[in-house]
Every structure is written in C-alpha cells, then in structure tokens.
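Entry: chain A
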Amino acid sequence: MSVSDIITTILLIAGAAFFLVGTVGLLRFPDVYTRLHALTKADNVGLGLMVAGLALQAESWAVVGKLLLIWCLVLLAGASVAHLVTVVARQRGIKLWKR
Partner candidate 1 sequence: MFMEMLYIGMALFLLLTLVAGLWRILRGPTAADRMLAAQLFGTTAVACLLLLAQALEQPPLRDVALVFALLAVVAAVAFVRRAWVADRETEE
Partner candidate 2 sequence: MSYIFLYALVGMGLFTLGLYALIIHAHLLRKILAINIMGSGVFLVLVALAARTEGAAPDPVPHAMVITGIVVAVSATALALALMLRVRSETGRAELDEEPLSKFDD
C-alpha cells in the first residue's frame, strides 16, 4: 500500500462522511432552506473530496480532467438549482424556520 493509496483512502472516507452528513441534514433539518444548506455540502465538498481521492488513482491526465469536469458540472448544477429553488420558495411564501 503506497502513500497515494493512503491519501486516497482518507479522502474517500472524508467524502463519504460529507455525504452522510448531507443525508442526515436532509432528514433532520426543519425547513426547505436549511435542508438546501445541508444538501449543497454533500454536493460540493463530498463529491469534491471523492473526485480528489479518485484523481490520485487515475491512470492518465485525461481521466483527471474528466473527473474535474464532472465535479465542475455538479457544482454549477447544484448552485443553479439551489438558487432557483430558494427564489421560488421565497416567492411562494414558504416561511423561514424560526426557533
């Protein structure tokens, strides 16, 4: 087991932890806005860490480029969807959660 394998393992576990946290947030948070907040962490950071971990194992630079492209696409999509959903939710009058 080489050094890059160990780094990959750490990155993958960290990414999976973010996915877990995102899911827990999705299940436990009280309203749309806070759930959106939890969701984007899983989208951006979790997938980012996984991509970083897998890119270390990639056989060529083309694969690394493709992985980064996928991550950038998901970032872009997540940001757009989060923004759209929030704007429309505000327009529809979904109340912000107050403790």
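The candidates came about this way: all candidates are chains of the complex that A comes from, given by their letters.
Definition applied: a residue touches a chain if its C-beta (ideal position, glycine included) is under 8 Å from a C-beta of that chain, and two chains touch if they have at least 3 such contacts; residues count from 1.
Being a predicted model, the structure only gives us computed values, none of them experimental.
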item: Identity of the candidate that touches chain A (this complex; choices 1 or 2); value: 1
item: Contacting residues of chain A [partner candidate 1, same complex]; value: 1, 5, 8-9, 12-13, 15-16, 19-20, 22-23, 26-27, 32, 35-36, 39, 42-43, 46-47, 50-51, 54, 57, 63, 66-67, 69-70, 73-74, 77-78, 80-81, 84-85, 88-89, 91-94
